[in-house]
Structure formats: structure tokens, C-alpha cells
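As you look at this complex, bear in mind that one protein chain is not there, while each of the others sits in place.
To keep things simple, chains are lettered A, B and C as they appear, and every chain counts its residues starting from 1.
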Amino acid sequence: MNPIDKLAEYFKQFPGIGERQSKRFVYFLLTKDKQYLESLSDAIMHVKDGVRICPLCQRFFSGPQEVCLFCTTAEDTTSLLIVEKDADLEAFRKSKTYNGFYFVLGGLVPILEKNPSEFLRLREMVKRVTDLKKTGLKEIVLAFSLTPSGTHTDEYIRNTLKNYIEGTDIKLVSLGRGLSTGTELEYSDADTIKYALRNRQ
Amino acid sequence: MNPIDKLAEYFKQFPGIGERQSKRFVYFLLTKDKQYLESLSDAIMHVKDGVRICPLCQRFFSGPQEVCLFCTTAEDTTSLLIVEKDADLEAFRKSKTYNGFYFVLGGLVPILEKNPSEFLRLREMVKRVTDLKKTGLKEIVLAFSLTPSGTHTDEYIRNTLKNYIEGTDIKLVSLGRGLSTGTELEYSDADTIKYALRNRQ
Amino acid sequence: MNPIDKLAEYFKQFPGIGERQSKRFVYFLLTKDKQYLESLSDAIMHVKDGVRICPLCQRFFSGPQEVCLFCTTAEDTTSLLIVEKDADLEAFRKSKTYNGFYFVLGGLVPILEKNPSEFLRLREMVKRVTDLKKTGLKEIVLAFSLTPSGTHTDEYIRNTLKNYIEGTDIKLVSLGRGLSTGTELEYSDADTIKYALRNRQ
Partner (left out) sequence: MNPIDKLAEYFKQFPGIGERQSKRFVYFLLTKDKQYLESLSDAIMHVKDGVRICPLCQRFFSGPQEVCLFCTTAEDTTSLLIVEKDADLEAFRKSKTYNGFYFVLGGLVPILEKNPSEFLRLREMVKRVTDLKKTGLKEIVLAFSLTPSGTHTDEYIRNTLKNYIEGTDIKLVSLGRGLSTGTELEYSDADTIKYALRNRQ
């Protein structure tokens, strides 16, 4: 394969990138000089340098520490928020409304999946919960997208964690449902209206 | 004007209908026989027959009664839900999760509007609240779309009603905010995430 | 059925109108006064008054004449343009680039349809072509949308008309294919590019 097609094959594996856009990326790079290509290559080669997975929250972070800053500087040490992926965790950070612990599950449980433990960090999650139990954990927030697989994951994790918090007064909660920015009542489904009503305040 | 263009002019006034679709409606009707046109005309002429505006909730309804069925058969007489328009009220009815009183405001307050009392049923709303106060009203739910003018209307109505419920223990609440069906966290705005967190349960 | 639902049922039959929008139409009309409803009803009742189908081009028109103005005032009497429906004919009129005769077929031939003569004006089309043959017709333009059923109709009408123009020097042509306003080459299908090349000039 020639170098153009070879690189296009790589870009086609990137999330959300099809054949056409992968070619556009290649043509874009062809217009760049050698120095640019070297810098980009270098950035890719070294993207994991100093980047590690935090042993507590499992998110990617870079820095000299063993444990990530979010875990060492959390103000509210009684709350643990479980998300699907790093990008979701960032959305919470940007909203600046949560200052407890995080945990990145690493994926959602597909609706028909029998054996999710294969690719989710279930063991790490259980360990984290068990550890935090000893230091005053009061609440676990399940924070998944309100899609079919997100809802399914919510149920699955609830079932998994139930046993570990039984007999404690740790609450297992999920994100609130209701109207989200832009929602028009006339076009809302019955579920959204039901929760918007139930959570009125 | 010829009869084709004349009728098209009418359809152009229908909500959401432009010049092209109004013409399509006319051509559609031109393919119908005289009997069909008569029945349709008749249905339009008589659409208000027996249809009245309920003096309590202000919604359109048809029937021999003075007051609409929703108002006479509400199970929970301690709650009043205020909506923008009849279509929103129907959305709540379909969700089957509310069984109190309704009130149709008749519109939203545009953000720059100085004099909304002109076209909203503010006087009727105040009267309805005042009457219900005497019969045990405990809660008023403001149920507007989560759009800029919906949010503005929420504030405006809060301010208007504040005086009338002062000194009572009637609660003035709004629909809950949070994730709505289909919401993906990665693409959510900070407000939606903030409320989803705040309303976790 | 109450008058509101009854009228909504009618509007649901309008082209492109679903349940929700039909209700919006009804609520819109409920806000109108009796006089408005009467005028609209009247316009519907009388939409066909004085409106007739031109015996030559088959389009709807209104006026005292037997035959429509487009047919009596066509400047180029050697060309006949065959379209699917009245709205397409109007698109050609607006473009002001054709001044010959028109013919409205009344529909397209669905790809799997065996017996299109039932609902298309095939007999009238053949008669029109036969008549125009005697007065110097030189060209028949098939002007259908470039959709699967439009393409199929083009073939079907070509086959139908072939016999009637055999032995004459009447040309049977279709609209030109190529780039249309807004077309980006990078995203074009092979067919569009093929025709754009073939019809270069």
C-alpha cells in the first residue's frame, strides 16, 4: 500500500471518521512540512508519556504523582460519582458543581451483553467503593447518559453495588431527570414529563 | 384573486405553513369531490360549536357542561399546574402522572415584552389562584418549556403570583430539571449537568 | 367525536401533516372568530368554483375560458413539456425559460406498478401528442424529478410515446443532468459527475 492509503487506513479507525474524512486528513498533512509532521508524530508517540491511569478513579492523567489530582484534592470525600468515560468526567468538571470523588467505568453495558466484566472496570469499582466505605462514603451517584445502554448500565451497576453497601447507610442515587436545556413540552415524551413533574421543586 | 390563490392565502396563515405547502394543500383539495369539500367546510364552520373555553382552566373543550371535565374531576384539588397552551396540557394528560388542576396561560412572555398582560390570561390566573386558596390549594406548578421565553415566563409568573400567596403555605414550584430522554452527558451543557446533579436521587 | 377531534382528522389527511400539526391547526382556528371561520369555509367550499381542468394541459385553472391561458398563449407551439403535477409546472413558469406547451401527467409511475393507466392521464397525453403532431410538434420534453420513481416514469412514458411519434421527426428528450445549484463535487455520486462531464459546454 502506498503511504497515502496506509495513513488513511489509520485515520479511518479514529472514532467518527469515515473513508472520505480520513483522506481529507491525509491531504491536509501532505500540505505540511517535514517539521510539522515530526512534531505531530512525536506528540502521538509520547501521548502516553507520563500519562497514567489513576489507580483510584481510573481516569487518564499526566503528572509525576501516583494518584490524580482530582482524587487527592476532592473536597467532599463522602460522595463518589461513577461515569462511563473520561469525556463525561470532563463535562462534570466543566459544570463546576461537583467536588467529590469520581470513578470512570470504562464503558456502558450493552443491553444484550451477558459478560460485561470483561471490558468494564467492575473489580476496580468494587474495590474503590469498599475502600471509601471505611472513610465515610455516604453517597454513590450513577451518572450515565439517558440512552438505552446508559439506562441498562444504571440498573446493572445498581445490582452489582447493592451487595457491597447493604447494611450501610450509603445512598445509591442516579442523576435527576426532567427538562433539559431547550426541552419543549409539546414535543416531550411521557417519561421526560413524568420525571419533570415528579422532581418539581 | 382567483379561488386557488385565495384559499392558498388562508393556508399560509396556518402555523408553520409557507407558500409552497399552502399551494400543496389547495391542489390536494382540488382533487377532492364536492362532498368532501362540504364536509371539511362544515367541520371548520362548526369547530367552535359546543366548544367553549373553560372558565376555570381556560382550555378549549366541547361538551354541554359549563366547566370542563378536567376541572370537575381533578382528584388532587390541592395542586394547580400552569401551562402555556392547550397542546402542553395535552402532553401532561398523555403522561398520566398529574391529577390536579390545570391552567392555560395562553402564551409565553417574550423576553423584551413590557406589557404581557395584554395577551396572557393573567387576570384569570390570579382569580383562579385566589379561588383555590380558599379550598385548600397547597402547590402551584409552573410548567413551561425550557427555552429562553419559557424561562422568562417562569420568572415573570413567579413574581406575579408571589404577592397572592404570601402568608400562605402554598408552594410555588417549577418542573424538575435534569437529564431528559436521550440526553448524552458528553454533549450536555453545564446547566443541564448542574441540575441533573442537584436533583439526583 | 367532538368537533375538535373531527376537524383534526381532516387536517391529518392533508399532505405532510401529522397528528400533532393537525391539532395545532385546530387550536389555531379555535382562536379565530366566527367571521374568519366562515370566510375560510367559504373559500374551501368554492375553491373549485370556476376552477376547471384544462382539457389540453390538464392543469387546474380558473377563468371563464374553456382552455387555460398557458395553452392559448404558448409562443413556441412546437414543444410539449410533460410534468408530474401542477406544482412542477409552476416551478417551470417561475423560471421563465420555457414558452411552449405543458402537459400535467397527474402522478409518477411507482417502480412496481403494473397498471399505471388507472391513475395517470395517459389517454389524454396520447391524444394531446397526436393532436400536436398535426400542427408542427417538434419536441417532447419529459420533465420529471431525478428520483427513482421519476426516472422510472421517464422510461415508461418514453416507451408509451415511442409508437406515436415513430416515423415523424419529433424528438423525445429529457431534462439535462449535471451539477445543480449547491452541488459539491467531492460529495457527488458517480452519476451526477458522469452527466456533468457528458453535458459540459
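By our rule, a residue touches a chain if its C-beta (ideal position, glycine included) is under 8 Å from a C-beta of that chain, and two chains touch if they have at least 3 such contacts.
All values derive from a computational prediction rather than experimental measurement.
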Check the options A:41, A:99 or A:168 and report the residue that touches the missing chain.
A:41
Thinking of the whole complex, not just what is shown, which of A:85, A:138 or A:171 touches the missing chain?
A:85
Go through subunit C and note every residue touching the omitted chain.
83-85, 87-88, 91-92, 94-98, 141, 143-147, 173-186, 188-201
Contact set of subunit A toward the excluded chain (per top definition):
2-4, 6-7, 10, 14-16, 20-21, 23-30, 34, 37-51, 60, 62-63, 85-87, 90
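To be clear about the criterion, only the chains that are shown with their structure count from here on.
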From the mean C-alpha coordinate of subunit B to that of subunit C, what's the distance rounded to whole Å?
40
Where in subunit C do residues touch at least two different other chains?
20
